[in-house]
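First up is the structure itself, then whatever we jot down about it.
A single protein chain has been removed from this complex, and every other one stays in its place.
First chain written, first letter: the chains are A and B, and each begins at residue 1.
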Amino acid sequence: MSRRRTAPKEAAAPAAAELTYRDAIREAIRDAMRRDERVFLMGEDVGRYGGCYAVSKGLLAEFGPERIRDTPLSESGFTGAGIGAAMAGMRPIVELMTVNFSLLALDQILNTAATVRHMSGNQFGVPLVIRMATGAGRQLAAQHSHSLEGWYAHIPGIKVLAPATLEDARGMLWTALQDPDPVLIFENVMLYNMTGKLAADAGPVEIDKAAVRRAGRDVTLITYGGSLWKTLEAATALAAESIDAEVIDLRSLRPLDDATVMASVSKTRRAVIVDEGWRSGSLSAEIGMRIVEQAFWELDAPIGRVCSEEVPIPYPRHLENAAIPQVPKIVAAAKSALGRA
Amino acid sequence: MTTLADKPHLSRQHMLDLLKHMIRIRRFEDKCAELYTQEKIRGFLHLYDGEEAVAVGIIPVLDKRDRVVATYREHGHALVRGVPMATTLAEMLGKQEGCSRGRGGSMHLFDRATNFYGGNAIVGGGLPLSVGLALADHMRRADIVTACFFGEGAVAEGEFHESLNLAALWGLPVLFVCENNLYAMGTALAISESETDIQRKASCYQISAEAVDGMDVVAVEAAARRAIHAIRETGKPRFLECRTYRLRAHSMFDAQLYRDKGEVESWRQRDPITRFRSWLETNHMVHSDELTHIEEEVAAEIAAAVAFAEAGTWEPVEELARFTYEDRTFEDRGVQ
Partner (left out) sequence: MVDFRMPSLGADMEAGTLVEWLVKPGDKVKRGDVVAIVETQKGAIEIETFEAGEIEQILVDLNAKVPVGTSLARIRTELEPTAGLPKAAVALPTAVVPPIPPPSITPAPPPSAGPVLPQPVLPVPAAPVPSVAGRMRASPAARRLAEQRRIDLASVTGTGTVGAILRADVERHPGPTPSAPKRAIGLDLDAMRTAIAAAMARSKREIPHYYLEHQVDVTGCEQWLARTNAAQPPESRLLLGALLIKAVALATRRFQAFNGFYSDGKFEPSPAVHIGVAIAIRGGGLAAPALHDTDQLALDDLMTRMRDLVQRMRAGRIRGSELSDPTITVSSLGERGVEALYGVIYPPQVAIVGFGKVVVRPWVIDGAIGPRSIVTVTLAADHRVSDGHAGALFLADIGHLLQEPDEL
């Protein structure tokens, strides 16, 4: 059922290993826990089960049950506990199994984690990292297929990341753990099995800049997370029709890297945003509006977007595929921006 | 088995201290009410009249290193914990000299110096936080107790159950204090809980629990000493249900349609301050000029706090976004 994706080959780095996105995250957690004894992982089935997505497999044996801490099904309780532990000086990684269950912890995230620093007049900060799986594509039906990164990106006081590559899966966690404020990391479920090469010395990366994954001249395709690979595939298809697309991987959804986006749109004069959230009030709406605010005079075409259809994600494969962004829709949107059918 | 550490000190000075703490809270709340009617305090105001014995009986038993988490009805907790009255009142007026820079107001008093973690307007919101604070102390083997205050209304929230379960499961040093004043805003306990004996709920989570007369400051203190001592000894959580009553309305804008005036009056007869003072007077533990002196001192402190707060300044609007995130350069964060 899962499609293996291969990340683009990296420029030769010494002793690059072949591994999966999941492996990269595990390495990141392991590395962080070795470096800093304040770091611990807490969540449902992270210990004995090895993690719902096998991300934490083997970590319990290495670090023990205090630091790889299985929790009961108490999202609000253990997320709040992560907040309190962070406020008291630890560096917890709270794993909410998926963004779908994170709604139970939304109050703690919004009303405590995001607000405490501002509300207390800077007396207390919450250096907490929350990781969540997100996205559709595994026929898990309506309650297990949400992409709510856009909702979280709406909240001042937290940061929101969407690693889409092995380097980012490996490198964003440590930087996030250093951040004195809450950082949410969204891992798209379709990426866990993705394989690629990662330099043996791959380490922490910055978390507040977007990356141009493919340079181009004719249209800017802006995306994040699981949609990155579909967008790159679309760019390849467009190239066959002599359309040279530039692909931007946002990487950070809050804060958004406006500068990179505007520089690109300025160059290509056309933008299409690919966002797995539902269209209305989505992150794509925010990005589109920012382009209007900052680069209106550069545009040669209306801004396009490819989002999920406004339906609860259904179970059967053909309907699920129709509900979420796909390569043909991205290609069509890009061509439309160029006035081509 | 009880030791000296877990018995209240019934020395005269200690008794006077308890009385003064309660009177200080009562007069402060009264001043807040007055300032609220004059529109100097805005938003919501929840006063602690009648419940003073709970905060006063428990908080002084804690050490400086211990942590306190409270609710939106937390002025009394803040004051007895040692948050300065002047900065507390400045906070209520919204001035930047307030303990939370004026940004929180009545419901969001925070004070790092006294390990006072708010001030929380979400019912039940502080329980998971307390579990987390205690989790950190547990993991570092620190001898620190986290006292978590909440009303009986919070008992209905899922967070209550999740938090008690986690604290018991992981053996965390939390003192859960339920201030059962019989009404969650306008809803009586009897019509919102199938099991109204709240301490029993804690026992179901394998947490030792005790119910105590929340109008009797000495009884509360005795129970607190027992519980806190036990937590320090065992590292495990404890639960105190303090049965008390709110003599004022839920907040200033409350017509109290949900409860009978007669009921309020009968609880007023058990006013913790009046009772304690009578007891002290009957037992010749206080002279009337000492009482006068207490009132005068408190009045002077309040007057000074009002002057401080009213002389306070507004945080510049340009600072609005400051401290949404921490104010540091990228390099400072030590990212290599």
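One rule holds for everything that comes next: a contact is a pair of C-beta atoms (placed from the backbone, for glycine too) under 8 Å apart; a residue touches a chain by one contact, two chains touch by 3 or more.
Remember, it's a predicted structure, so these values are computed and weren't measured experimentally.
Contacts of the undisplayed chain with visible chains (whole complex): A, B. Only one of the listed residues, A:146, A:170, A:197 or A:254, touches the absent chain: A:254. Per the touch definition above, the residue from A:37, A:62 or A:293 contacting the chain not shown is A:293. Residues of chain A that touch the chain left out of the display are 121-123, 156, 159, 208, 254-255, 258-259, 262-263, 265-266, 290, 293-299. Taking the complete complex into account, residues 17, 20-21, 24, 30, 33-34, 36-39, 42-44, 60, 79-87, 96-97, 101, 249, 251-257, 296-297, 299-301, 303-305, 308, 311-313, 315, 321, 324-325, 327-332 of chain B touch the chain not shown.
Everything that follows uses one rule, which is that only the chains that are shown with their structure count from here on.
Partner chain B is touched in their complex by these residues of chain A: 40, 66, 69, 71-72, 74, 76-90, 92, 104, 107-108, 111-112, 116-125, 156-157, 159, 174-175, 178-181, 204, 206. Those residues of chain B whose C-beta lies close enough to touch chain A in the complex are 67, 96, 98-104, 108, 110-112, 117-122, 125, 127-137, 139-140, 158-159, 162-163, 165-166, 169-170, 322-328, 333-336.
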